[in-house]
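All protein chains of the complex are present and in place, except for one that has been dropped.
Moving on, here comes chain A:
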């Protein structure tokens, strides 16, 4: 039987908010009531000489490219430059159990009753309650207040699986690719869908990094956002790449990925022509990438996320290298990332020793 969470724990000491930025952090003012209790990790992209002003009263660490180079040394080449993919550096250096990452053009949205949405609180609820990846519940999240498992749902599956990822959505400017933006420049997402649901095991999805939270101790090593931006043939596929790797590994480990609430208000529509240039290769390559990820199998002996990830990197090299030499570079970078992860997050924590099978959710 589903039990509802009466009040959401704040998790002040257990969650870091990671924000990539190249411009400014003015958007934080609007988020102050919800974000101020938390430690922020700001990853400054672009020229390190530029000063990013952080509004008063926030507890934060800011890392620019010089810091990335200093901390990672020769391994710094796995962190993208001039692309928000650099945000994954923030996941690397965080010491917390949970991460929430948000873009600097995302603001507080209002629910249909006009109330401000505390996106972070909803993400925490999503992460702390189980997922249901093994059988679809037609009433969506059965652990929400006022909902439950429907008739026909096996009782043995009602304990659910630990939730590794909470993928939030966006009102106003939807996350469309460049061709869709060109065809529908005026479309705004005004539909508030009051649901959280688990994406079934074996199903892939396009993970957007704009409004995303995850259990870093569980799935952190899989959240590598790839090689994008400056000097790379592709952009705007960083979160997609991380999402496909993450979902395949979550499926393998028996963890769940949720999508739906919370909504944020996405204010800025990026230039579709610029986007088209960045995405161009991605649009063609994803036709190969999706079948690749759909048919990917990770050997049973891979019992840690790092091992799963290295396995994936081997198959990327073997099967995608022929699509484009970029994928050989990416496979190398994936290995570098895991090396960096293991160096900065030495084993002994719960993360690297999680055995295959569901961990007990709190």
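The definition used in the following text is that contacts are C-beta pairs under 8 Å (C-beta built on N, C-alpha and C of every residue); 3 or more make two chains touch, one makes a residue touch a chain; residues count from 1.
Throughout what follows, contacts and distances are computed from a predicted model.
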Identity of the absent chain, which is to be given by its UniProt protein name, from "Sorting nexin-30", "Beta-adaptin-like protein", "UDP-arabinopyranose mutase 5" or "Coatomer subunit zeta": "UDP-arabinopyranose mutase 5"
Selected from A:22, A:54, A:71 or A:276 as touching the chain missing from the view: A:276
Omitted-chain contact residue, chosen from A:37, A:55, A:206 or A:321: A:206
Touch criterion as defined above, residue of A:30, A:52, A:71 or A:139 at the omitted chain: A:139
From A:36, A:51, A:66 or A:180, residue that would touch the chain that is not displayed: A:180
Sites on chain A contacted by the missing partner chain, in the whole complex: 1, 112, 135-140, 144, 146-157, 167, 169, 174-177, 179-180, 182-184, 187-195, 197, 199-208, 236-237, 239-240, 243, 259, 273, 276-277, 279-280, 283, 286-287, 290
